[in-house]
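The other protein chains are all here in position, but one chain of the complex has been omitted.
Let's turn to chain A:
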Amino acid sequence: MAEVHVIGQIMGATGFSESSLFCKWGVHTGAAWKLLSGIREGQTQVDTPQVGDMAYWSHPIDLHFATKGLQGWPRLHLQVWSQDSFGRCQLAGYGFCYVPSSPGTHQLACPTWRPLGSWREQLARAFVGGGPQLLHGDTIYSGADRYRLHTAAGGTVHLEIGLLLRHFDRYGVEC
């Protein structure tokens, strides 16, 4: 019966080589969690920074969960995409982070990566756009045999998340 409010925003991203960026995001929870209100997933607008390196989205996240257990604490997965001058979109990075578990405001920086692919694909990416993507998106957080994957580092996504917890103490969880 404990409740968790996740209120915050996806501030933006830094360190990407591409310029026009947007982000698809989603929140994944375990079976014990129930979404009371809010939207689980979404997509930000495209931001092309004119000044500086950081792309700002300031995309709000407002979720209210009820949970009957601690398993499956909500986690955020992110996909940063870039849009080129033709309006085409391509993947710029996958990212994943847990929603913090202590109440209060948290500044999160979620580093991202993207699969590198074969040299042919790299070449194609450099010249005609597009790029290798994961077939199964859940690899982003399952992390099974990921050491086998050749990846390149993307930039960092910055999040600012405030957390409100309720009734956890009632079940012996100190926070």
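Simple rule for what comes next: a residue touches a chain if its C-beta (ideal position, glycine included) is under 8 Å from a C-beta of that chain, and two chains touch if they have at least 3 such contacts; residues count from 1.
Assume contacts and distances are computed from a predicted model.
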- Name per UniProt, for the chain absent here [options: "COQ3 protein", "GPI mannosyltransferase 1", "Coiled-coil and C2 domain containing 2B" or "ER membrane protein complex subunit 1"]: "Coiled-coil and C2 domain containing 2B"
- Query: Which of these, A:P49, A:G129 or A:G162, touches the one chain of the complex that we don't see?
  - Reply: A:G129
- Of the residues in chain A, which ones touch the absent chain? 1-2, 24-26, 31-32, 34, 36-38, 41, 64, 66-71, 77, 79, 84, 86-91, 115, 117, 121, 124, 128-139, 142, 144-146, 148-149, 170-171
